[in-house]
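Every protein chain but one is kept in place in this view of the complex.
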Amino acid sequence: MAEMNMAKAINKALYEAMERDSRVVVLGEDVGQDEGVFRVTEGLWAKFGDKRVMDTPLAEAGIVGTSIGMAIYGLRPVCEIQFAGFDYFAYHQLESHAARFRNRTRGRLSVPMVMRAPSGGGIRALEHHSESREGTYAHTPGLKVVIPSGPRNARALLHAAIQDPDPVIYYEPKALYRLFKEEVPDEIEVMPLGQAKVVQEGKGITLISYGACMRATLEAAEMLEEEDGVKPEIIDLLSIVPLDMDTVCKSVQKTGRAVVISEEPRYCSVASEVSSQLNDTVFLYLEAPVRRVTGFDTPIPFFSKEKYYIPDAERVLMACRETLSF
Amino acid sequence: MAEMNMAKAINKALYEAMERDSRVVVLGEDVGQDEGVFRVTEGLWAKFGDKRVMDTPLAEAGIVGTSIGMAIYGLRPVCEIQFAGFDYFAYHQLESHAARFRNRTRGRLSVPMVMRAPSGGGIRALEHHSESREGTYAHTPGLKVVIPSGPRNARALLHAAIQDPDPVIYYEPKALYRLFKEEVPDEIEVMPLGQAKVVQEGKGITLISYGACMRATLEAAEMLEEEDGVKPEIIDLLSIVPLDMDTVCKSVQKTGRAVVISEEPRYCSVASEVSSQLNDTVFLYLEAPVRRVTGFDTPIPFFSKEKYYIPDAERVLMACRETLSF
Amino acid sequence: MPRTILEVKQKIEYLSILNDKAEVDKALEPKLTNEQLKHMYTYMLMARRADERFLNLQRQGRIGTFPQTTGHEAISMGASMALKKSDWHVPAYRELAGMLHRGWTLVDQLLLWAGYEQGQSPPNGVNDLPICVPIASQLLHAAGIGMAMNIKGDKHAVVTYLGDGATSEGDCHEAFNFAAVFKAPVVFVCNNNQWAISVPLSRQMGCETVAQKAIAYGMPGIRVDGNDVLAVYAAVHEAVERARAGGGPTLVECLTFRIVAHTTADDPKKYQKEETRKEWAAKEPLIRFAKYLRDKGILNDEVQKQIDAEIETTIRDAIAKMDEKIKTDELANPLYTFDYLYAEIPPFLQKQRDELAHYLGKDKESSSKQPNHAHAGSH
Partner (left out) sequence: MPRTILEVKQKIEYLSILNDKAEVDKALEPKLTNEQLKHMYTYMLMARRADERFLNLQRQGRIGTFPQTTGHEAISMGASMALKKSDWHVPAYRELAGMLHRGWTLVDQLLLWAGYEQGQSPPNGVNDLPICVPIASQLLHAAGIGMAMNIKGDKHAVVTYLGDGATSEGDCHEAFNFAAVFKAPVVFVCNNNQWAISVPLSRQMGCETVAQKAIAYGMPGIRVDGNDVLAVYAAVHEAVERARAGGGPTLVECLTFRIVAHTTADDPKKYQKEETRKEWAAKEPLIRFAKYLRDKGILNDEVQKQIDAEIETTIRDAIAKMDEKIKTDELANPLYTFDYLYAEIPPFLQKQRDELAHYLGKDKESSSKQPNHAHAGSH
């Protein structure tokens, strides 16, 4: 066991995966000698060399498109897009190819690759450096989408993503990179994709979130318990696709009320999907409408105003109270 | 008044808009001398010439990106992407720029442009020629998204889109291009964006759809009335963004039940959004869960199987019955 | 200090070996056996005849829209002949001759145009990607395959194709650049047929040749007569050898002209001059290649008859096989739509599968079919 922050835990997973499987290669802008703009690829270039840790030209479609080719050829590329706000440049390669090769060829060719990207706000960054758009990938059939919420699950999920036979979008909530540390076991942990985690058992209301928003959610839950005497059930989705609605529905069947918290724009978001499926599946158990606490349907504002956009504990708490008193 | 199909009606709108406003220009692949692969730009090149009707190089980001520049300079570009399945190539330009310039510059610069693209399945086309992904754009703040369902509204909405001071995605359900004709008035009609239309008043259940799926919806509604004696209320959304939830909610408050029909993959779709907002807004009026009848979360299959993917009247009818008997 | 000319290293060459009068440049004639030459002729002709027959099927509604390859046969035939089995082949969509040579069958192509994914499934042991619809996007896969060869130390090469229109796409640029920077063993074969649907070359690029674009990437570029299968073969062969030896990518421009419609949905009369089309039709690759083979004594009326009969049988069998296959559960069952998206069907998709099964009244069959192909990744 060792204590580490999330950046380090992801770095550890990359290192371990490269060590145990020579097919794993890392590529992206500044991932080599510079060790990544967030230092997430620290030590990899020095250890594994120029062939397996590749600084690429500045071209996102190029990074993703060549990763697809490498994956088809039998490698396990883990490519980095420097910020999630730039992965749109590669979206056509993901939608039209990474997500389709297995299906298109009836299982003959497959694309076992991971696209990593730091996502979300909260670090006073420039425009396009704070986006959360997992909803876009969730709306794209054929991809898996994973978003960790802490050092330990970040490492375990990244191992699963790299070992997965299909393409995985792995979004790293950059606000969490250095926010806190956790014990991470020495031996390699692999968490299955597609399983949500009940982080806290509770009653009366279920809070559903993932990624960086788990912080505001946990904080709000504490306030709710302290100030209102309600201990909410809390679910960390971890995987956006596949989405573990079984766990979510089971909880809401019990509590009857739900609030979904995420940082994305609201329209057609993951929060919308969870809300829609809850309505569809546990309709008769719902005692109040499912509330979505999300970013707004504007681009995330420049950083002086980002805190009003990103759900905070107060906003979550307010939604909980409104839901509880519905 | 003249009878015409939707392809002709769109063509008419383009012609009229170019005639009345010299700022309107048309560009895209094969829109000039070839008059568009669906003949939607028929006659424009001959009438308005090479400067205002531009065949472009084969590059979607180029088409959208240069349209943004032209719009900022004061033109009103209406660009065509040959098939919606290729607009992903330009997604970064739409997300990062078309949707943001006004906001980024606090209203100083704006991007009054329209991106037209034929979308949806049903014409036995090759892979990537049958996609419906309006959900992606609905999840992208700063765009408007419009999808007509017939000749008359296609023309009136396109006029509105071209006159709109902000960027509009105008998806043309290609299955409808030549499916039926309608009377289209001689004088120019402009339908405000953001207004849904109650196509049929009814009771007991509301069917909400748009675009090509309106056909299956109307057909199912007829069967429902005939076979089950229920005359459903039917809403044609027309605009996806802004979404006219007032009209939708008012109807569902009255009927208590709703089925949303669209052709996209289901996760994080427009159908999810409508369902989620209904749950949020008219929760107490709902007598059954809101059902989504949509495409599945796979790419639309190659054309031999597309009919199983695209909602048909039978599937809509089945969902109606399940909802009615909930 | 003053203005000086900067020397550009790359020189762009032009290569023609068998001209449109079927005269051969002996000094440049590639070393191909009679066997090989006959094989090339047979496959080029098979592609041509298939194209004609497919058109009939399309007109009858038995298959959907497809891109014709008539007149383009020399390009993929010459290029793919320069490859070994262990090399990779990444087509666009006008490479029927080359694909047949690589091991794809006419049945595959027919199934594809008839709307079945099965037609895109590479045959066993064939290191090819299937045809690619989004223009230029496959070039990056080829570059990635080449990069992977370098990483693994495999001395193979990749041939990939693009049209003149495809050169305008950002993906094309990124693929050229990645291949050049990483010295990936990739040969980019550009079918410059001077049209992208209705858009002529002059609307596609500001430069005179596609080959000179190689200068922007520091890679060798060459233009060859795209109707001359010997020139295509020679140029690609040289490029493949260089690639295998660590010399990186090459751009080979094959100049030709689209003498058929873009696809069965297109009408070139709207934008092409009849006379130019006719001029170029006279230069098409099969006439001169047949004459060359006759001059060499490889082809005569007898042999031609044999080849014709062989091709006729192959095509007839393929059509029959398509009809047969379409009726099998494998191709007919819509539920399999869900079974190949992920290696294992996730619960949420299984639910959607069940939903469709329920709708089809096939609830009993709703258990998932396991994909029956082995997974890739074992190279």
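Letters A, B and C mark the chains as written, and numbering starts fresh at 1 in each.
Convention: a residue touches a chain if its C-beta (ideal position, glycine included) is under 8 Å from a C-beta of that chain, and two chains touch if they have at least 3 such contacts.
Predicted model only: the values in this text are computed from it and were never measured.
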Given C:Thr70, C:Gln204 or C:Thr314, the one touching the chain that is not displayed: C:Gln204
Which residue of B:Val31, B:Ala59 or B:Leu278 touches the chain not shown here: B:Ala59
Contact residue for the chain not shown (choose from C:Tyr93, C:Tyr217 or C:Phe289): C:Tyr217
Contacts of chain A with the absent chain, listed as residue ranges: 29-30, 32-35, 37, 55-62, 85-86, 89, 124-129, 266, 296-299, 301-306, 308-309, 314-315, 318
For chain C, residues in touch with the removed chain: 1-6, 8-9, 11-17, 19, 23, 25, 27-28, 168-174, 177, 180-181, 183, 203-209, 211-213, 215-219, 223, 248
Residues in chain B touching the chain absent from view: 23, 25, 51-52, 54, 56-57, 59, 61-62, 64-75, 77, 92-93, 96-97, 102-110, 112, 141-142, 144, 165-166, 194, 241-243, 245-246
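The rule is simple: only the chains that are shown with their structure count from here on.
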Reference chain A; chain at largest CA-centroid distance: C
Interchain centroid distance [CA atoms averaged], chain B/chain C, Å: 35
Between chain A and chain C, centroid-to-centroid distance (C-alpha), Å: 39
Separation of chain A from chain B, taking each centre as the mean of its C-alpha atoms, in whole Å: 30
Where chain A touches two or more other chains at once, by residue number: 92, 96, 103-104, 141-142, 241, 243
Residue list for chain C, restricted to those that touch at least two other chains: 117, 120, 134, 170-171, 341, 348-349
